[in-house]
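In what follows, a structure is listed as structure tokens, so that the remarks can point back to it.
The complex appears here minus one protein chain, its other protein chains still in place.
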Amino acid sequence: MKLFSSVNDVTDLDALVAQALQLKADPFAHQYLGKNKTLALVFMNPSLRTRMSTQKAARNLGMDVMVLNVDKEGWALELRDNVIMNGTTVEHIREAAGVMGEYADIIGLRAFPGLKDRDEDYTEMIFNKFVQFCGKPVVSLESATRHPLQSLADLVTITELKIRSRPKVVLTWAPHVKPLPQAVPNSFAEWMCKADVDFVIAQPKGYELSTKFTQGATITYNQQEALADADFIYVKNWSAYEPYGKMPEVTEDWLLKNDSLKITNNAKVMHCLPVRRNLELSDEILDGPHSVVVHEAGNRVWAAQAVLKQMLENL
Amino acid sequence: MKLFSSVNDVTDLDALVAQALQLKADPFAHQYLGKNKTLALVFMNPSLRTRMSTQKAARNLGMDVMVLNVDKEGWALELRDNVIMNGTTVEHIREAAGVMGEYADIIGLRAFPGLKDRDEDYTEMIFNKFVQFCGKPVVSLESATRHPLQSLADLVTITELKIRSRPKVVLTWAPHVKPLPQAVPNSFAEWMCKADVDFVIAQPKGYELSTKFTQGATITYNQQEALADADFIYVKNWSAYEPYGKMPEVTEDWLLKNDSLKITNNAKVMHCLPVRRNLELSDEILDGPHSVVVHEAGNRVWAAQAVLKQMLENL
Partner (left out) sequence: MKLFSSVNDVTDLDALVAQALQLKADPFAHQYLGKNKTLALVFMNPSLRTRMSTQKAARNLGMDVMVLNVDKEGWALELRDNVIMNGTTVEHIREAAGVMGEYADIIGLRAFPGLKDRDEDYTEMIFNKFVQFCGKPVVSLESATRHPLQSLADLVTITELKIRSRPKVVLTWAPHVKPLPQAVPNSFAEWMCKADVDFVIAQPKGYELSTKFTQGATITYNQQEALADADFIYVKNWSAYEPYGKMPEVTEDWLLKNDSLKITNNAKVMHCLPVRRNLELSDEILDGPHSVVVHEAGNRVWAAQAVLKQMLENL
């Protein structure tokens, strides 16, 4: 594997999930693989889980890790071509990516969307330029439209915890106070559409995701209908795809509570975190027996380790 | 040891000090202990000595270290329960701590007090919630009311440099321009009260520490009286316990100079650092033969290493 940016970069989804679970059972079995190899983790945006779990995954494989908060420890990068750089950007992504490629064997990059120019975000302008110019294998640590390490960890969690084959998995929209990217729901949707699950998306009118990511999913505007007999409920807020980055008004109450789960198949409740309590998800669910959010976050290590292992084997 | 938050977590104080001095003599003797173990250092506030010395201590033991500046590299954490998180906090400490516990074998946490709500600070609300929810052994890197790694390093320094048994140790208040926490003096006091020293606290009226930390100490408002025949002088500013976090006016001059040391037993002068020169402590003392402040800071490594070693042995 030379690139891990979406589910389409995975040749055998089942094998990758199985590999992650095997690494969870035996984390230190492949430490020779990463000897004298360096992973650079480049953050253009904040991170907690991704930052820590990917470091841990790399160290488990014997790699060295360098973390760079490029905005805070370096400077603002120029992303547009053919401009005279006489403003506030100090270095072009062409040079910055190229140079980082000189210092690392594998690079992880986090680059959130601006949520202003949909074309720029959905062509993954920043991420793809970085990949093009760094010349090394790249792992997405969340890009403008996808968060594949999260989605792999989610699928690992579902595989690990399911109590019947082809479980019903529901992605349900949740409220928020500010517009969030569509990266996590897009990514979860495209992974679930390829996985052996019965996949349903529930969201208010106006919050439909790009159909590019939802082929094969059942889509509904009725949360309760979606939850019936569900095994896994994935809760997440996102802003509108059209009008892009906006928050159309929602009059119904989409905040899940224990009562909402009665019609499920004793569903596990998932969230990528960070979660705003009592806005996106209620205390009673997060502190109760349905929630698996911390366990799910723990699986981020094994997802990252499975991906890094494949990349190391192909260096 | 599963928790290192105060002197009360230490079962054998003399043994722990002896262990630290043994590690100083042979720093790399236990590198097998930390193999494949990860220490996460989580900072909610700035740090220089604690950040570097604890990293060094962990690496000496063969551990991996991950450093997280949670506010700067992550986001603001919500600390209160039962709130709707529709403000500026992005993640609750319940999830954040739980998730960090998934990625580390031992966690160090720095969380300063707000100095506004004494009950909140003195119940160690933040630190204790973190301990409760992370599910892993926790080392305090300075909490609202204590700084135990500093106090252990201080006791190691006194043990190492004393020239008579049961030395006289004086904690003396020093001036400052802004209100500082009571964590360092509280902590130093409770460690000295348990150590085999003659312990005196000198401070201006209005700066009495909570009696919870000073049981067994001689307390005086007269600095010169306190310094007579002293072997060690620990200089530190702190704000008032009552009215909490305030700075009652002080009319006498509490800034130590060489002349002030004449009546001591050729005392060593200590400070936890950072120290504001000529405000808390004079140039002539800091640059003269009495000062051991840099040596004392060096002992932070062995204090941290002794604590981490005990924790690793009990994982």
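As written, the chain order gives the labels A and B, with residue 1 at the start of each chain.
Assume a residue touches a chain if its C-beta (ideal position, glycine included) is under 8 Å from a C-beta of that chain, and two chains touch if they have at least 3 such contacts.
Computed from a predicted model, the values in this text were never measured in an experiment.
Enquirer: For the chain left off this view, which of A:L3, A:M66 or A:L115 is in contact with it?
Expert: With A:L3, A:M66 or A:L115 as choices, the missing chain is touched by A:M66.
Enquirer: Please pick, from A:R94, A:K162 or A:H295, the residue that touches the omitted chain in the full complex.
Expert: If we include the chain that is not displayed, A:R94 is the one touching it.
Enquirer: Which residue, B:A15, B:I84 or B:V177, contacts the hidden chain when the whole complex is considered?
Expert: B:V177
Enquirer: For the chain not shown, which residue from B:M1, B:M66, B:A104 or B:V293 touches it across the whole complex?
Expert: B:V293
Enquirer: So one chain is hidden, and I want to know which residue out of A:E78, A:E120, A:E160 or A:D283 touches that hidden chain in the complete assembly.
Expert: The one listed residue touching the chain not shown is A:E78.
Enquirer: Could you please point out the chain B residues that touch the chain left off the display?
Expert: Considering the whole complex, chain B reaches the absent chain at 27-28, 43, 46-49, 51-53, 55-56, 59-60, 69, 72, 177, 273-279, 283, 286-287, 293-295, 297-298, 301.
Enquirer: Residues of chain A in contact with the chain that isn't shown?
Expert: 36, 38, 40, 64, 66, 68, 70, 72-75, 78, 81-86, 89-92, 94-96, 98-104
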